[in-house]
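Structure, as structure tokens:
Partial complex: the chains shown occupy the same locations as in the complete assembly.
Lettered A, B and C in written order, each chain numbered from 1.
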Amino acid sequence: MLLHTVNKSFERNSLDACLRLAKAGSTVLLIEDGVYAAVQGTCLEGKLKQAMDTGINLCVLAPDLLARGFATDKVIAGINAVDYAGFVQLAADHSSVQSWL
Amino acid sequence: MKFGIQINEGPYQHQASDTAYQFTKAALENGHKVYRVFFYHDAVNNATRLAVPPQDDRNITKNWQALAKEYNLDMVVCIAAAQRRGLLDENEAKRQGKDASNIAEGFRISGLGQLIEAGIQSDRLVVFGD
Amino acid sequence: MSEEMMDDEEGVIKKFMYVNRKAPYGSIYALESLEVVLIGAAFDQDVSLAFIDDGVYQLMKGQRTSGIGMKDFSPTYRALEMYDVEKLYVDQDSLAARNLTADDLIVPVEVLSSAEMADLMEDQDVVLSF
């Protein structure tokens, strides 16, 4: 299964494109400005919960989240926080990596 | 596992170069190999030796150089992208009739084939961009 | 020349607005925009800052950047007052979409409706976007 990375927030449509084309069982990792989508209660929360319901695994890069002023307890339940070593491990554990630039 | 890294954006302007650096560092520190870091598009500007970032800020070029030295990392700057943007080593400067070069030690200029080769030889290619 | 402009012994005073629509750290715009504001403060113009869309994230409390190797520049927003830059306007819709309120922000701001923000923009002489 693929690892997808998304690095843009509300400003771009890359998260939409990613969630539309990611298959169940694949993992979407939110990095850089993409981490804002992982925060509870925003207008994107519904989309992310729906993605998880269809079997997509969601992760968020914790150093990027902390840099932007959000503690990991602000993250939507079910989204896993990882560090850079975790990012590397996710890339290793999936068959290939697709960056949604 | 062997990783290949592609970067598309200039340093400082976008976080892509920083994230690529952190990823590469974490991969190496966790026992993985990095076959090559390929600097494409504006990312060729990672390789300038003329940058003087503020004292209290990171120096992205020096970070790459230190990592390359410690782990014998292959850092390749795309020649076509570099020519378009004014990044030259001494050979290129001579060949193009330019009076100065600006590539930092530890980076080498080469063709796009090196990116394809990184895709072939690495177990995973990871792209950082905007 | 606009009607809001005045002449006095020190020259014209124009209404300058800095429009911030991008998040910090992912790109450099927030930081380098702030650098313009600080330098611009010396010119004694009538300065406003607008934070719209992802720009509202620039003002988040509690930024901890050590993990990404970048400098936390958010305390600088607190220093703006000392430079007599006191008109900080935040777009209400942008806050709401991000589940934020003025309490989440590092400095006191005035929260504006779309109509109020539109009126304010209309009233500017110079709009700098980054």
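Quick notes on this one:
Here is the rule we go by: a contact is a pair of C-beta atoms (placed from the backbone, for glycine too) under 8 Å apart; a residue touches a chain by one contact, two chains touch by 3 or more.
All values reported here derive from a predicted model rather than from experimental measurement.
The displayed labels stand for chain types whose copy numbers in the whole complex of this file are A x2, B x2, C x2.
Throughout what follows, only the chains that are shown with their structure count from here on.
Our note on geometry: chain A versus chain C, Cα centroid distance of 29 Å, whole angstroms.
Chain B and chain C, compared by their mean Cα positions, are separated by 34 Å. The mean-CA centres of chain A and chain B are about 26 angstrom from one another, to the nearest whole unit. Taken residue by residue, chain C touches two or more other chains at 25-27, 68, 70, whereas all remaining positions touch fewer. Contact with two or more other chains is made by residues 7, 32-33, 63-64, 83 of chain A.
Of all residues in chain B, those touching chain A in their complex are 1, 3, 8, 15-16, 19, 22-23, 25-27, 29-30, 32, 123-130. Listing the residues of chain A that touch chain C in their complex gives 7-11, 32-33, 36, 39-43, 62-64, 66-71, 83.
Listing the residues of chain C that touch chain B in their complex gives 25-28, 68-71.
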